[in-house]
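Worksheet for the structure shown next.
As you look at this complex, bear in mind that one protein chain is not there, while each of the others sits in place.
Then we have subunit A:
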Amino acid sequence: MSDKQKGLQGPAPDERPHPAGRRNSQGIRIDPEVESEPERRRTVLSAIVEDEPGVLSRIAGLAARRQFNIESLTVGPTTVDGHSRITMVVEEPDPGIDQIEKQIAKLKPVISIGELDDDAVRAELVLLKVRGEDPDKVHAITKMYDGTTLDAGPETITVQLTGDERKIDDAVDAFRRFGIIEIARTGQTALAHGAKKTVPGEEPGTSGEPTKPTTNTQ
């Protein structure tokens, strides 16, 4: 038992040496003179998952509680029984994208996940319902964007469009003049370009071989 003044001993905070270094909000060491915050970018992640109940909600829940910014999420079966492909468009700075990938990879039903290159083939399906007052003009625009008319009546016309994001955005703009009543977009789905594998460890689709689980090294 020591009998001395209250509190612990030692130089006060300001009398101690303090290094000048600094890290940014991502924990990366930076030059203190330069403000450097990473820029966000948009990218597509593709994952092969075991098709078990709740897999989509596990992924969506993970994104929500970790505050990942997911713009779209699509899911559908693959050539392998019991496997599905999930395609996600995300917008985050690089370390964030890395983190999304790694956190999703940890989920038990996830077999493999990867980020697609810029040259990936991407497409989205959109249904658009516009006013039916100018059927000819609507038809012309639909043709221009390689769309299909699914339903036409005196009051509304519904068309279907598919394509990459740019084309879809342009088309939606073009249809605006008729008054868009309703719109339903699926969000992007995508596959790697050419013979490249879409996710690491993925076997060519026709083989019917299951994708091999991958171990992330970093």
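In the analysis below, a residue touches a chain if its C-beta (ideal position, glycine included) is under 8 Å from a C-beta of that chain, and two chains touch if they have at least 3 such contacts; residues count from 1.
One rule holds in what follows: contacts and distances are computed from a predicted model.
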- Item | Chain not displayed: protein name in its UniProt record ("CRISPR-associated endonuclease Cas1", "Acetolactate synthase", "Glutamyl-tRNA(Gln) amidotransferase subunit E" or "2-oxoacid oxidoreductase (ferredoxin)") | "Acetolactate synthase"
- Query: For subunit A, which residues lie in contact with the unshown chain of the complex?
  - Reply: 1-13, 16-29, 50, 53-54, 57-58, 61-62, 65, 95, 98-99, 102-103, 105-111, 213, 215-218
